[in-house]
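Up next is chain A:
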Amino acid sequence: MATAPGVATPEEYVGDTLAREQTSLWADAWRRLRRNRLALVSTFILLLLVVVAIVSAFWTPFPIWRQSVGPTYDPPSLHHLLGTDQRGRDIFSRLMVGAQVSLQVGVGTQIIVAALGITVGLLAGYFRGWLDGIISTIINIFYGIPDLLVALILVLLLGRGLDKIIFAIAVTRWMDMARLVRGQTFALREREFVEAARASGTRPNKILSRHILPNALGPIIVQATFGVPQAILFEAFLSFLGLGVQPPTPSWGAMAADGFHALRIAPHIVLVPAIALSLTLMAFNFLGDGLRDALDPRQKR
Partner candidate 1 sequence: MTAPVLQVKDLKTQFFTDDGVVKAVDGVSFDLHPGETLGIVGESGCGKSVTALSILRLVQEPGRITNGQILFKGTDIVTMPDDDVRDIRGKDIAMIFQDPLSSLNPVLKVGYQIEEAMEAHTRISGKVALSRAIQLLKQVRIPAAESRVEDYPHQFSGGMRQRAMIAMGLANKPSILIADEPTTALDVTVQAQILELLRDLNQETKTAIILITHNMGVVAGLCKRVLVMYAGRIVEQGPVEQIFHDPQHPYTWSLLQSIPRLDADRKDRLLSIEGLPPDLIKPPSGCRFHPRCRFRIERCFHDDPSLMDVGPDQAAACWVTMRRALAQDGQARA
Partner candidate 2 sequence: MLSRRALIYLGERLVLVAFTAVAVSSIVFLGVHQLPGNAFLSDRRIDPVALQAIMHHYHLDLSLFDQYKLFVSGILRGDLGESLVNRGIPITPLLLREATVSLEVGAAALIFTIGLGMVLGVIAAIKQNSWIDYLATATSVVGYSMPNFVIATVLVLIFAVYLYNWSGGAIYYEIGWNGTYGTLGQISIPAFALGFPYASIVARLTRASMLEVLRQDYIRTAKAKGLSDRIVIIRHALRNALIPVVTILGPLTIGIITGSVVIENVFGIPGLGKEFVQSILSRDYNIVIGVFTFYALAIGLANLLVDFLYTAIDPRIRY
């Protein structure tokens, strides 16, 4: 289940496979995923988004920062495909660059979250005892505080660069991954192949990287897929509140906030980034659902 920010739903299911079954598992998963139309459409939308983001790095129809490339509040037309905003900037161009920001935030945070969450989760799940006690307590404390507010304060303390925002979001949203990996490790370390490796004197770091991590990969991928839209949503909230990336870099959240005051005369200024944002989030959530069903058929709703 994907969650809106703040509501945590643990997905502590276990990737129940031996290493030698891996190849067939991935092949099976791919076959199941291909049959899921929603997930396929979502994948297509997301690929398109990636292409747009890459293209926007080199070319946009109009320079995004230049004001008055057209009249202000102009509705969508042939010249300006998605219209212009309150400063006469081309919305289509800004939307393209916004995709870049959203993807950077989404993927960037998940890389940090994965690095932090997997490490912490593996350690807690494998060594248990006092280490697990401390880590679990920290996880629970983080769950108990409103993530967006902490991120806001972090942005206040650190500043508004893209890297700082990514850091701020990752710091407040790493717990789901850590908890998942911890649960997986907990279950996997009891399995025969891990016992065997331990009995033959394999060192913990090798057991974790060779035996446990590969077997927990499926759920980790699913979790990361659900984590991306959460991070994007988060950045949109920050930008919407005026605390996201520094203008004039366009962000979908900031674009929506800009247009809100002109809702009556030019609703397209809000609607365009709002729809882009919702579509992207939906695509990630459907893909996550599809991946989960594909990688763990027993979890099916």
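As a selection rule, all candidates are chains of the complex that A comes from, given by their letters.
Before moving on, here are some points about what is shown:
Convention: a residue touches a chain if its C-beta (ideal position, glycine included) is under 8 Å from a C-beta of that chain, and two chains touch if they have at least 3 such contacts; residues count from 1.
What you see is a predicted model, and the numbers here were worked out from it, not measured in a lab.
Although all of 1 or 2 belong to the complex, chain A touches just one of them, candidate 2. Interface of chain A with candidate 2 (complex): residues 1-9, 143-149, 152-153, 156-157, 229, 233, 236-237, 240-243, 253, 256-257, 260, 263-264, 267, 270-271, 274, 277-278, 281-282, 285-286, 289, 301.
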